[in-house]
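The complex is shown incomplete by one protein chain, all other protein chains being positioned as in the whole.
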Amino acid sequence: MTAMGDLKRQRIDELAARAGQVPEGEGGVSLTRSAYRRLRRNPVAITGAVIVVVFLLVAAFAPLLAPRDPYAQYLLGEIRPGFIPGGREGFLLGADELGRDLLSRLIVGSRQSLLIGVVSTVLGVVVGMALGVLAGAFGGWVDTVVMRFIDILLSIPGLLMAISISVLLGQNQYSLMIAIAVTQVPIFARLLRGSMLAQRDSDYALAARALGIRRSRIVFGHVLPNSLSPVIVQATLSLATAIIEAAALSFLGLGDPDLARPEWGAMLSNAQDFLSVRPELAVYPALCIIVVALGFTLLGESLREALDPKFRR
Amino acid sequence: MQRRPQRVLAASAAALTAVTLAACASSDRESGSGEGGGEEQTGGTLVFGAAGDPAMLDPAFGSDGETFRVARQIHEGLLGNELGGTEPVPELAEDYEVSEDGLEYTFNLRQGVTFHDGTDFNAEAVCFNFDRWYNFEGLAQSPSASYYYQAVFGGFASTPDTPSVYESCEATDENTAVIRLTQVTSKFPSALALPAFSIQSPEALQQYDADNLSGSEDSLSYSEYALEHPTGTGPFKFESWDRGNGEVTIVRNEDYWGDAPLLDEIIFRTISDQNTRRQELQAGSIDGYDFVAPADYQSLEDEGFQVLVRDPFNILYLGFNGGNVPGTSANPALQDPRVRQAIAHAIDRETIVNSLLPEGAEAATQFMPPTVDGWAEDVTTYEYDPDRARQLLQEAGAEGTTLRFYYPTEVSRPYLPDPAALFQVINQNLTDAGFTIEPVALPWNPDYLNAVQAGQADIHLLGWTGDYNDAYNFIGTFFAEASNGQASAEFGAFSNPEIFAALAEADAEPDASARTEQYQEANRLIMDYLPGVPISHSPPALVVAENVQGLEPSPLTAEVFSTVSISD
Partner (left out) sequence: MLRFIVRRLLQLIPILLGLSVLLFAWLRALPGGPAQAALGERATPEAIARYNELFGLDQPLIVQYLRFLGRAVQLDFGNSSRTGRPVTEEFLERMPGTIELTLFAMVFAIGVGIPLGYLAARKHGSWLDSASVIGSLLGVATPVFFLAYLLRLLFAVELGWLPGSGRQEVRIDATRITNFYVLDGVLTREWDAAWDAFTHLVLPGIALGTIPLAIIVRITRASVLDVVNEDYVRTANAKGLATATVRRRHVVRNALLPVSTTIGLQTGLLLSGAVLTETVFAFGGVGSAIFESIFARDFAVLQGFILMLAVVYVLVNLLVDISYGLLDPRVRVR
């Protein structure tokens, strides 16, 4: 066997393998159904899905799952500067810096973190998409104006924008979400526009235009769906970054002023003063943030592949 | 009066520590000279981690701790602070005499002192500085610029509507300065120990246009003097200020009139994040820092660092605003004394002191620490009693009253090491007692201070570290009558003629023991009226590496580094 022959066979094998992924007779099956079918067989997708589902279930049933009241300062009397009680019966992970049950706070904290992540990402995607579609679909002067506006927004440091918004709207949990969303808008807009630009000039779009298909039909029927995959990738990352940015804003003292309300980012930043006493206070919420971020991203990434029409062939 | 013996004890204890420390220092030197055969251990560079940049280095315009930390090494006043204590002691003045009526002070000045620019320190220089403050114009009169001058002396030459306590300064001979006042005030001469009243080189002040606060739209600029040429008589001379990296470098003043400082050089480096400061100390990049988190006292000591705990000389309180300030919407429910008492009874000060504050913290019964003359044993106290709090609230018909509770973020003050934790505990206390709390968090400076001092909060956390041992410096700062006949907006601009009169009377009393009693009476009145809840006195700490010797913690946070040495 020559090396050349090896390579050739390998290529054929690859092509074959890819062809084999598509079950016969799929031509008539809807996009979502086939995507679902492929997702079910992807271990990465399953891992992500499991994490996300567990996270969602925990958030939904948090009050039932939490062994104790996350607000009650049970062990406050035992706390001394330089000492925070660790795990013991009834307090599996020990107390936080104010004698509250750390486990219960982690469980209930999932709700607020979920809320912050979802609301701010959805807000960011919707506004960013509107701008991106406007620019990408029409091109010309609309494109120029919108993109210059996006450039202006992008040239302002995101954190500065978030800080100003918290200052403007007054500090509360909603201004936090809006602040995070605003930093996402220009990213989504630019990303979508860039990818639409590439799609618009692609062969199939040109072909469709040559066939006399209406512009709006091309945009919404072909260009937009095909441009979505980078947005999905970005949105999954954004879900994670939203939760992380919430932690950053808490760290800067611009988070939810009601510190008793458990939220992972705020718990992590509040634990900064106690890192030398009980690092677990920071490590557990940090792990929660990392695992959930990972879950959403794995799921999103697999979803992207599954939804991508190119992979259906 | 029962406090007296304790005061003496405390004082002698302090003296004892000073003696022991001196003994340690001298024994170190002996062993050093024994081995090295040379002189005492001198030289070296100390890098100290500061929490923020100084605003500038002309202390006459200073009012914040980071500015004063550096200024104290460069500048000196007629009076200074006792090492490790709160009493003013002679510094550039050797002593002074007071006239019968308490209006004329004759300062006998130290001789042979020169400023860092080589010019002589003398009576003319003293009067030049006093006249400089009195004749501030324009922006220099703004409260943030000359805060301490205005707090002690009142008005300026050009503001006849606001009279000044200062009348004149006369250099009767080379080494005698006579300062005349228009009225007696307990603040004088103690206040002269403040860095704000440092005597600076007249020549440098003029050469670098010290009073020229200028600016364009949007900005206030300090003078060239304040930024690049501060010139005093202190143990260290200003060398350079790297603004981009937040590093102020000062070097030994070889011509210092007192004991020569031991270090060659001190670099104050700004590291705003508390964890970064700790890690940089652990990594050896810096040799010490201020504002140690209470949680770190023990672990740092275990690692071999020296945690230097200062005696508590501060007050932390929860201030009330009864809604008397025009243009704000504070809750009038706090005008009912029962509601105020309910809050006081609801707060568990013992738990706060034990669990959140460093060891050595005490629960407060009034708005000044027990070591200040005028502290009263027998003020009305409000024990932790949630049932009583609920009952009072019920009697006032104010159950479920909503209070906007302001607290600062991202700051650690000597009296308030962890605002977030403190807020959460008090929040829980008040909720348990039947209040509804609406939390408002703001960044410390300027947002929080502005909001709170403009009277926007219903209740808020704030405190004060004493500038010198004087009751008026505490309760006068908080509750004295302002020009509009009310207390400050921070406390809801309440009017209580009894408290106002008691404070004014005590301030103008020349006799010390009579004054002490008058301040005690003022404290009783204040705690009966209850304009806020005094919470605690807390001991802040500095930390230095094992090889740093001779740093004496000051309750005023007024450490001078001239006795500090560093070994390899």
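Going by the order they are written in, the chains are A and B; count residues from 1 in each one.
By definition in this document, contacts are C-beta pairs under 8 Å (C-beta built on N, C-alpha and C of every residue); 3 or more make two chains touch, one makes a residue touch a chain.
A quick note: this is a predicted structure, and the numbers were derived from the prediction, not measured.
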| item | value |
| --- | --- |
| Candidate in contact with the missing chain, chosen from B:Tyr222, B:Phe236, B:Tyr415 or B:Phe500 | B:Tyr222 |
| Touch criterion as defined above, residue of B:Thr436, B:Asn450 or B:Ser495 at the omitted chain | B:Asn450 |
| Where the missing chain touches chain B, by residue | 45, 47, 53, 55-56, 63, 138-139, 141-144, 147, 215-222, 226-227, 243-247, 267, 269-273, 275-276, 279-280, 282-285, 443, 445-447, 449-450, 453 |
| Residue numbers in chain A that touch the chain omitted from display | 7-8, 10-11, 15, 44, 144, 148-149, 151-152, 154-160, 163-164, 167-168, 187, 190, 194-195, 197-198, 201, 229-230, 233, 237, 240-241, 244, 247-248, 251-252, 265, 268-269, 272, 275, 282, 286, 289-290, 293-294, 297-298, 301, 304-305, 308, 310-311, 313 |
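In this text, only the chains that are shown with their structure count from here on.
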| item | value |
| --- | --- |
| Where chain A and chain B are represented by their mean Cα positions, the distance between them in whole Å | 48 |
| Chain B - residues contacting chain A, complex | 274-275, 278, 293-300, 351, 354-359, 407-410, 418, 420-421, 423-425, 427-428, 439-443, 447 |
| For the chain A and chain B complex, residues of the former touching the latter | 71, 73, 76-82, 97-99, 167, 170-171, 252-255, 257-260, 270, 272-277 |
